[in-house]
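One protein chain omitted, others in place.
Moving on to chain A:
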Amino acid sequence: MASSIFILDLKGKPLIARDYRGDIPLSAIERFMPLLEEREDEEGTSLPVMTENGVTYLHLREKDVYLVALTRKNTNAMTLLQFLHHLSKVFTEYFKTLEEESIRDNFVIIYELLDEMMDYGVPQITEPKILQEYITQESHMLEVTPRPPMAVTNAVSWRSEGISYRKNEVFLDVVESINMLVNPTGNVLSSEIQGAIKMKVYLSGMPELRLGLNDKVMFESTGRSAKGKAVEMEDIRFHQCVRLSKFESDRTISFIPPDGEFELMTYRLNTQLKPLIWCESVVESHRGRVEYMVKAKAQFKSRSTANNVEIIVPVPNDADSPKFKSTIGSVKYAPERSAFVWKIKQFQGGKEALLRAHFGLPSIRDEDPDRRPPISVKFEIPYFTTSGIQVRYLKIVEKSGYQALPWVRYITKNGDYQLRMPEPLTSGASRLPPI
């Protein structure tokens, strides 16, 4: 339960203020910035939940604005923060970006949305697709005034009736992001697959969909011997359109989809993975210079190829005059990120690549040890999933009986992919051959 919602610019000046309960003076927001600054750490992050004078401030930051909810009760903090994130999603859906300028330009519609999404501080309707049906950016006269779509309060609150397409199609994207943390010796500290099935639905009417995956739990419970590999997903989370009780009872994923793009489900697998792209690095730090050797390896089958690989190697803040040499790809120094970026357009499975880098350092440096951020890697491997998950079928039934075509794509990409750097070698003569 929120008492009020604010949108502030970076200086803490209100761009939007919506008071729902009138039990906290609006001036209480003036204490937000001081509180934030008081509890801010070096990196400028600060606690999302803060309390002072009987007021709790919950906030998140998007680009150059703060979204803040105020309450004077011991209310559900998780709900309010989730709501703020929904708010940001809805605004982004409406205005493409959520930033100070788009807020200023659209304040009328933002007030309308705030009025619709929350009543008396209680979240109500936050589904952007549905909101867009009756809160639109063009103003309208009363004779054509929209009415609340039936969906607003229906059991199917995410889809309206009467949608119609000439060609009925569904696109499925299975996207797996790899989170990985590896120590300098190549030991995988933690690894996990974050999977998501995203859909683009262009279907008429009120279609019933059923999705079949090679889900190990379902294969086992139905006594079916799995042809090929079955996947054991650890935690599955569904869009609200999926009938959770049905899934709980017999693992079928059945739903009436929203129209257009949405994320049907996410899943997680916590398995010990070999890094798909592994970088071995040697760092030598001498007086006045630092040198790097990075060996990248594509550790997947040669029939797959990683696209748009970016290997981002951090260097000291005060490094200068870079020199690079690499067997493939291109290298650029990015001083604003204190790193150099090695780009490889296409990196075939089983291949190796080598990079050498040389930087100058000022001869007088402060004594403090350098920060040692990890190497991070970006990549995309199309037509490939690490977990082996497969869409077995997608059944589409609509009472009008049309035929619809489902299309499926698979892709694996980096998630939070971090490879820790080794300690720089300092003593003795250089071991790395000169570039």
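Methods note: a contact is a pair of C-beta atoms (placed from the backbone, for glycine too) under 8 Å apart; a residue touches a chain by one contact, two chains touch by 3 or more; residues count from 1.
To be clear about the criterion, contacts and distances are computed from a predicted model.
Peer 1: One chain isn't displayed here; going by UniProt, is it "AP complex subunit beta", "Ribosomal RNA-processing protein 42", "Exosome component 5" or "UBC core domain-containing protein"?
Peer 2: Answer from the record: the omitted chain is "AP complex subunit beta".
Peer 1: Just to verify: which one of A:H85, A:K295, A:K323 or A:K351 makes contact with the chain not shown?
Peer 2: Residue touching the absent chain, from the options given: A:H85.
Peer 1: So one chain is hidden, and I want to know which residue out of A:G260, A:G349 or A:P373 touches that hidden chain in the complete assembly.
Peer 2: Candidates A:G260, A:G349 or A:P373; residue touching the omitted chain: A:P373.
Peer 1: I'm checking contacts with the chain that's been left out. Which of A:N74, A:S164 or A:T222 qualifies?
Peer 2: A:N74
Peer 1: May I ask which residue of A:S164, A:S245, A:S363 or A:Q403 touches the chain that does not appear here?
Peer 2: Hidden-chain contact among the options goes to A:S245.
Peer 1: Since one chain has been left out of the picture, which residues of chain A touch it in the full complex?
Peer 2: 1, 13-17, 19-25, 27-28, 31, 39, 41-43, 45-56, 58-60, 70-79, 81-85, 107-108, 111-112, 115, 119-120, 122-127, 134, 139-143, 145-148, 152-155, 157, 179, 181, 183, 189-190, 192, 194, 234-240, 243-245, 247-248, 263, 266, 268, 270, 368-369, 371-374, 416, 418, 420
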